[in-house]
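Shown here: the complex without one of its protein chains, the others still in place.
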Amino acid sequence: MMINKSMHTNLLEIRDLSIDFNTDEGLVHAVDNISLNIRPGEVMGLVGESGSGKSITAKSIMQLLPGNAIIQPKSQLRLRHDNNDIDILKLRGRDLRKVRGDMVSMIFQEPMASFAPAIRLGEQIVETMQIHLGYSREQARREGIALFDRVGIVDPARRFDQYVFELSGGMRQRAMIAMALSTKPKLLIADEPTTALDVTIQAQVLELMLELREQMGMAMLFITHDLGVISKIADNVTVMRKGQVVEAGNADQVLYRPGHHYTQRLLAALPNLDNLPEAPKEKPQALLSINDLSVSYPVAGNSRKQEMFTAVKNISLDLPEGQIIGLVGESGSGKTSLGKALLGAAPISEGSVKYHGTKKKVHFGASKRLKRKRLSKTAQMVFQDPHSSLNPRMTIRDIIAEPLEAMKLTSSREETDQRVIDMAKRCHIDVEHLRRFPHAFSGGQRQRISIARALVCRPKFIVADESVAALDVSIQAEILALLKELRAELGLTILFISHDLSVIANLCDWVCVMKDGGMVEEGTVRQIFLKPQQPYTQKLIASIPLLEPSQPRVEHLPESTEIFAVQQEPLIKGPIRGHITEASIRFHTEELRC
Amino acid sequence: MMSSVLARFGQKAKTSQDESYYTAGQLALIKARFTRKASGVVAGWILVSIVLMGFFAPFFSPVDPTIRGADAEYRRGAPQAFFFWDAQGVSLRPFTYTYSKSKPKIDFQALAASGGLDALDALTSSGALSSSSQNKYNVDRDKRRYVQFFIKGWEYSLIDFSMAGLDLDLRWDRHLFGVEQGDIHLMGTDEDGKDVFSRTLHAVWVTVSIAVVALIVKLFTSLLIGGVSGYFGGRVDAVLMSFTEAVRVIPSIPVYLACAVALSSMDLTSVQRYFAIAVVIGALDFATLGRRLRTHILTERNQDYVLAAQLCGSSSWRIIWRHLIPSFTSYIIVDTLINFPYVILAETSLSFLGLGLTEPVNSLGVLLQKAQDPDIQQNMIWQFFPVLVFVVLIMAFVFVGDALRDAADPYSEKK
Partner (left out) sequence: MVADFFTNTWLLWVLLSVAGFLFWRSRSSQYFHYVLNRYLLALMTLLIVSGIVFSLMEVLPGDCAEKYIAYKNTQGEIITQADIAAERSRMGLDRSLVVRWSSWITDLTLRGDLGFSCAKRQSVNIALGDRFWMSFGFCIAGLVFAYLIAVPFGILSAYMINKPWLDTNPQHSQKQRLINSLGLSFNKLLDLKLRVISYLGLALPNFLLALSIILLYVFAGEPVPTGLFSDQWSNEPWFAESGFQYAKLTDFLSHIWLPIFVIGWAATALQLQTVRALVVDESNKLYVDAARARGVHGMSLWAGYPVRHSISPLFNSIGFDFQRVFNDLPIVAVVIGLTDSAALLIEALAMTNDQEMAAAILFLVALVVISMNFITDIVLAAIDPRVRKSVLG
């Protein structure tokens, strides 16, 4: 546990913070006796999975906890600046402004939801500046536009008078940052500021935050679950789990010489690039062929002219049998539409899909009608959202038995039960739990149920659409392990759709990259990750937040050429976390030395 | 890896809640959340007891509420309270006194003797002719009448299934309470001598059952319109929805009125009339619920689990039956309960205007209608008892509906 000797230089001091929640089920300990210091100008990374209490800690600094939260009396929260010593927990009413917005600003995860939808962006920023800096409207407006310019918003004067939904995702987060900086805070709390963004945008925003931090010299409390992001930005790291601090120290120490087994587990859950599977000597025979496939949806609202939005444009592809195929792309690239089209769940406007080696012919497309039952026996889907994909009104047994009962694949209830139990065991679902309803399960368990349902009718092919995106890293690792295990046992072919390149790298044999409805590049994992050919793929790969040392801090994103320079060197055997960079290599040698 | 996975499961099973929570279905969850709302639970118990008393009204009422049971000796009589003690001592068994009509004070002889207007004036000013003196009864405090429980009285059918062709008609003649001789009128009597308390109990069930019939009809039409519109979409949806929109802007009570007027010109028995009114109220009130069901179907249809069922090879019929319909049963139940007071109000409004049910039927609307009568307002204030019951009933419905609305979304607490 890191205890700073020079106490008086601390900007923020958290001592023995304990927060309980008064819920219907009784008192829940959310944060348990944690201590944390932030010095002026320091970037503190706060890492943990969902429910670890990291966001609650941040909110307690701003006094934003919900009404049923109880901060235990021994807790202390102090802000020190110049000769001010503020006891945050004693602040009431108007005095809270000293903390809220004045000395501390906060950036939230979802920029869309954190701006009021019916008030112009500029107005909200002007309001903030008027409260804290006492500027006149004109002055505040001038300053605000200057700030917009500074955070890299194009055409700032126009954007200043727009509403939040008129901006793109990256611009929104930039506007949010501008707003947070408008009062020149001493401490910036960033609560998962890049999680909701696409990789390339994430990289840009991170770069911006680094730059601003250097220029303005404020301290930062950076909350995230992503160790890769932390390694880029944090000086010191605190790891939290179930409301307690399990490890704290400077970034190098925590990330590369983790002392606590939980930190080690988190790091282990990061994808490995070392044992990227060797590509089979020859490409295995195709399980299904996609022939010149296009998917278009009618544009909603405009009924007179049937305008169509084409999500997938003329893709032809063979999916090799028995492989896990990764489908990568940023949001809006059409990857989900493609996945659904393979299952006959998206409107195919051109082309066709043909499955090979099925008992009865499965071939459908724009002009060929789909035989649903034949397809359902061959191909199934695992959904993204573990909450909405399970009918909340059915028991787990009924959910898993759905395909068997719907297609009448079994002759008796006993047989159905037997197959459900078999599959549940295979997916590591407790047989006792089959009587329960979905609401009793966590996200990871729900995803197992979803997998069991997909596999119970013994399909050859499953589409997993962002199936681990909603899960915590360590749970992700479990689900990925399960998928691999099932692939080996059942000889499945899996199309794994994801925006997260590190997951793809960890899981897949074969990767396809999509952009704007078109296929950019396809190849083995090694080809795509180590020798990307297309500029878009290169940009994508370069944007992955890398696990790298904090010293010396890199000013800019590594150019993609840097990566290739590394890749020219012989691959190093042994576990390498994150992506192959100089840093990971150094880390690796360090670990060997230990 | 395997062992860590299993260990995780072992942990999860033990945390915070017991097995019953996990195996609880949707309705059980709503119930659990509902019971945490004190105001809702209290209102719920009040509601249940009023409705049960209404359903078993013959058992709970001491006097036959029809003209057969009318007490000719005690017309326009004030409530008869019962006591546990008086000047003569304490009794464990509650009792009431004997009431008798006072002799008319009109002194005919004096009238005849003087024959003058003076006597007539005196008569008028003494108040003997005014209606307020007509319900003056003498209380004979010496004659106690003790309250008896499970007393034998007029025969009634407790539960009658003969309508459903079951030929099951449970008849009984016991009543919860009564008195030794004569009748007890807890809430007084009306101008025919009918017992107000018993009438009110019977009226509760009539009104509630009209509401039930109306709500079933309403549900049926709403489901039809909303379901067809939501499931087929496209042009059918557009036509049905513009029709619904048009119905929605027309005020409903005048429309009910028009229908009630049409009904009143037909020759119907009171039972037919009763059902006709329920059907009219129900059938014309489809617009709001139908629209909501349509939206509900549209959103549910786009849920991942419906797509999942499709991909599992389920037929449309199976999806509707196994997935879509269960998805709004709880919603429909809640909505129906919330709508109860409005339907009851519609019935009473019609009866109030004399276009719904009419005397001698016992319905709350009929009883409330009497409240307009200045005679009752001034001289028989106890006939406002049904008003009180009515207000309590509606309030109970509103509070239960409120608590249910909050409880209806069992997933709102785990965001």
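The first chain written gets the first letter, and so on, giving A and B; residue counts start at 1 in each chain.
In the analysis below, a contact is a pair of C-beta atoms (placed from the backbone, for glycine too) under 8 Å apart; a residue touches a chain by one contact, two chains touch by 3 or more.
Just so it is clear, the structure is predicted and the values come from calculations on it, not from any experiment.
Participant: Which of the visible chains would the unseen chain be in contact with across the whole complex?
Facilitator: It touches the following shown chains in the full complex: A, B.
Participant: Of the residues listed, B:Arg248, B:Arg292 or B:Arg318, which one is in contact with the missing chain?
Facilitator: Result: among the candidates, B:Arg248 touches the missing chain.
Participant: For the chain not shown, which residue from A:Ala116, A:Ala157, A:Val431 or A:Ala488 touches it across the whole complex?
Facilitator: Hidden-chain contact among the options goes to A:Ala116.
Participant: Using the document's contact rule, name the residues of subunit B that touch the chain not shown here.
Facilitator: These residues touch the chain not displayed: 242-243, 245-255, 257-259, 261-262, 265, 341, 345, 348-349, 352-355, 368, 371-372, 374, 377-378, 387, 390-391, 394-395, 398-399, 402.
Participant: Residue by residue, what part of subunit A touches the chain that was omitted?
Facilitator: Subunit A touches the missing chain through residues 62, 64, 66-68, 70-73, 75, 89-90, 93-94, 96-97, 100-102, 105-106, 108, 110, 113-119, 124, 127-128, 131-132, 163, 165, 179, 183, 301.
One rule holds for everything that comes next: only the chains that are shown with their structure count from here on.
Participant: Sort out for me which residues of subunit A touch subunit B in the complex.
Facilitator: It is residues 24-26, 343, 345, 372-373, 376-377, 380-381, 383-385, 388-395, 402-403, 406-407, 428, 430, 432-433, 435-437, 439-442, 445, 450, 453, 457, 478, 481 of subunit A that touch subunit B.
Participant: Which residues, counting only subunit B, touch subunit A once they are in their complex?
Facilitator: Contact set of subunit B toward subunit A: 1-2, 4-6, 8-9, 12-13, 16-17, 21-26, 29, 36, 303-305, 307-315, 318, 322-323, 326-327, 410-411, 413-414.
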